[in-house]
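Structure provided below as structure tokens; questions to follow.
A protein chain is absent from this complex, but the other protein chains hold their places.
All chains are identified by letter, namely A and B, in their written order; residue positions are counted from 1 within each chain.
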Amino acid sequence: MKNKRFAIVLDTRRCIDCKACTVACKAENDVPLGSENYRNWVGEEKLRGQYPNLGQSFTPCQCQHCGNPPCAHVCPTKATEVNQDGIVHVVADKCIGCKYCMTACPYNARYYNEEIEAVDKCTFCTHRVYAGREPACVETCPTKVRVFGDLNDPSSEVSKLLTKYPSRVLKESQGTKPYLIYII
Amino acid sequence: MARLIDKKLSRRRFLGTSSCALAVATVGSQTTVLKALASSGKVTTSKGAGTKDVFTACGMCVNKCGVIARVRDGRIHKLDPNPEFIKSRGMLCARGNAGVKVIYDADRLKYPLIRVGKRGEGKWRRASWDEALDLVAKNMNEIAEKYTRAGVMFASTEGTFQEHFFLQMAECFGSPNTVRHPTLCLSSNIQGFGATYGTNPTPDVLNADYIIMAGANRSEALITPDSIDQLKGDGGRRKLIYLDPRFTKTAAKADEWYPIKPGTDLAFILAMINVIISEGRYAKEFVEEMTVGFDKLVPHVKPYTPEWAAKETEIPAEDIRRIAREFAAAAPKAIYYQGRRSSFFTNDTQLRRAMAILNAIIGNWDTEGGMVPNSKIKLVKHDYLAPWYDDVPERIDKGSAAFLSEKDGSWINLRNRVLEAKPYPVKGMMIYKQNVVMSVPNRAKTLKMMDQMDFICTIDIVMSDTAWYSDVVLPEATYLERQDPLESLSGILPVVAFRQPCVEPLFESKPNLWIMQNLAKRLGSEVAETFDFTMDEHIHHQVSKNPQILKDLKSKGVHYMKVLPTYGLTKGKRLKTKTGKIEIYSANYAKKGLDPLPTYTKHEDVPANKFRLLVGRSAIFTHGTTANNAYLHDIMPENTLWLNTLSAKKMGLRDGQRVKVKSRVGEGTLKLEVTEKIRPDCVYMAHGFGVISKGQSLIFDRGACDAALIEDKVEPISGNAAMHQTFVEVSPA
Partner (left out) sequence: MTLLKHRPSFKLWVGVLAIGVVVGIVGTGNVLLNGHSAVYNVTREIPWGILIATYVFLVVSSTGLCLVSSLGHVFGIEKFDFIGKRAIILAILTLLCGFGAIGMELTHPIRMGLYTIISPNFSSPIWWMGTLYGLYLVLLCAELFFLMKGMHKGAFAMGMIGFIAAITAHSNLGAVFGLLEARPYWHGSFLPIYFIVSALVSGGAIVSMIVYFNHKTTGEPMPQKYEDFMGTLGKLQALFLLILVFFVVWKIIPGLYGHPPEKYEATVAVLSGPLAFNFWFFEVLLGLAIPVILLLNKKTRTPYGVMMAGLSSTVGIFFMRYDLVIAGQLVSMREGTADLVGGLLQYSPSVTEIAIVIGAISTCLLLYTIAERLLPLESDH
């Protein structure tokens, strides 16, 4: 879509690691079965402290739809494309299965999909978004960790959240300019 | 961009149509499952029906959240949350999303089966519905003839919206021996709060400022809307205190976590009451006006000081004192959350009573952020005239608990009496979707009870362990294929939910009403007459006093009357207790010879070289029903035994090695998970694994079964199971 820059803003304080997003994504996008096949996951971060003083955080994650996506740079056949709205996606027919993008992605967001015979990844549920709906992971989340929207629109909820709160992105030093933005 | 959409659609269309064509061999697991389904040769899906969205209710757990099924070409593609469904705050959890793998599951029961080998051997032959139902009716009648009608017991699940047809069958057939899940679950809770308030109120989690959760793991044992409302997210003032021997995902979200010594929660609460009363922090006017027996409580809690409780609970006295003060200061927007599954210890009813009393003395009854009595939207009940049989005795477990539910019974007590054939033999079992082999503590005893049955019939959607040990197995349609009656879900914001078929039932599966009606026909006209209605008629009868309910359900998938809570409806009215007030002191209990005020009793300590076995929930599993779900299985393929790092070190056990766990009643082998997240004197395993049935292909031979290990101890007031009083030995396998 033109003149848009889609992003997901996450408030991980709300995440209870229930995996609803992971399963919703799998069903919505016909991701093949198998524990390695997923577009979307919840990272259980390292347990902090020792019994009985413990702490743990959960980081829901998926493709970061980078502003500077290394996966797209390294693909020999331009099978990874970036839409005008920033959504990064794979054109399955062009994928030769070299898995270079999988080694290039610092977020491990890609997997090889045996059913479509191509590397596969989160598309921000493009088919839903372009039909005016939210991505499946956003919609299904019990505690509403994720908020999806257009950062080019200053009145969108994502823009407002990023104005209100300080935030961070994962592996900023990689220079990938991610658009999965975590509220601190 | 447009091309991308086209591509996506065409790919999905491919997957969609492949489920119709089915004969064509294609790569991939999605289609493999469908191919496997098709091996029975009986998949019929309406072709070219295009896309439709169907409002229905989830059936994966107790919550029954609102769902919109996205159906494409006769196949359910995705289950989305219904944003209008206010009880679940418009969400759908992992299990809800995994519902598509319940209907499209190669392990589904496809047609009636009759056992041909020995019981539990797993040899079956396919039968027609006529033959199977004839056989069931014949056996029911024979047992009735030989042992009276009470000789057939009826065990039922909850939440299918069709369980009352099964219970109606029990009543009309003439057996008093119906048994359901509450005594494996929350019956002590209902009893404890009921004895105090006359009802089991709902904590207003959304508006409370101070919440103490003890053993209620709301981030993993998902309850709508509490699991959602517990999170403050936006820098709210709310504080969450969490007590649990395990560092659960709720602990990770809590402001403070205390690994309380199991079995000592009552000491913690009594000490809180002690502090609140001795420091005069209770709601004096409210106590005066709304409660009875406070004067007896004051001297009763005197000895229960925080210093005393610290020794019992292993929570520092200053923390108990501070929490009590903070709790009282936040009142009435403070709640001591009572939890749901309350089958912990043999004094559980008294523990729940103490919780109720603690809440009462800070005056949070029926206020914003407090304990709010449930509202419920009324539906017209289906009336029927059950036939009268002269010679039928009373419930077999009658008198086994101080307060026994007439319909639900007490599972463990009932099983003991059946095994002793006292006061009479029970030789037939009709089971509706309850997986009793997996869920009742001491699996060996359950199997022994089943061994002595003349006949067992199980209605289910998969080959559960219970179905595996049955003589006749009848395939029910899944919740996504059924038209179900309306169900009124009570709460602070009550709703009415319903289910409509998203697709036609696959294979030869049938809705329970159909099964009951056709069984009833074989049991005689008197029984059959009570089932003489269609589902449509039944539903219209339910809404006969308010047709708007059905209109709402059809247009938005849910009916509700209000979207904002109303508080104080009970003000100035009598409560449903004997005195009409909140009974801090229960004269009713005194009369029965029970402690009228909760008195602390010590439980047996963990013996040397043993561990206390804890049970608990995972957010992706519902009891014994979802571990075999393909999507959820991908996330957790087997259960592990949690053992504290220090304990493991002492015993020389490594993370990931296989260990044998042995209790007095059984044993199991599973992988060890060495973790900081559990008390050093406890071990934990997730429920739902270690199945006996080879019909659960993904998890057969995976992990261990907790029901095989847990001893069958019973809480005497409610008849609830006491599941945290089992000690186990752990050794390398």
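Quick notes
Everything below uses one rule, namely that a residue touches a chain if its C-beta (ideal position, glycine included) is under 8 Å from a C-beta of that chain, and two chains touch if they have at least 3 such contacts.
Please read these numbers as outputs of a predicted model, since none were measured by experiment.
Partners of the chain left out, restricted to shown chains and counted across the full complex, are A. Between the chain not shown and the residues A:Ala79, A:Cys122 or A:Cys137, the one that touches is A:Ala79. Within the set A:Gln50, A:Gln84 or A:Thr103, the residue that contacts the chain not displayed is A:Thr103. Seen across the whole complex, the unshown chain contacts chain A at 34, 36, 43-46, 59, 61, 70, 73-79, 93-100, 102-108, 110-112, 114, 117-118, 174-175.
The rule is short, and it goes like this: only the chains that are shown with their structure count from here on.
Chain centres here are Cα averages; for chain A and chain B they lie 34 Å apart. Residues of chain A touching chain B in their complex: 1, 11, 13-14, 16-20, 22-24, 26-28, 30, 32-35, 37-38, 47, 49-52, 54-58, 81, 83-85, 89, 91-93, 114-116, 123, 126-127, 130, 136, 139-144. Residues 1, 3-5, 7-9, 11-12, 15, 27-31, 33, 77-81, 88-89, 91-98, 100, 219-220, 222, 227-228, 231-233, 247, 249-253, 257-259, 619-620, 630-632, 634-635, 637, 644-646, 675-680 of chain B are the ones that touch chain A when the two sit in their complex.
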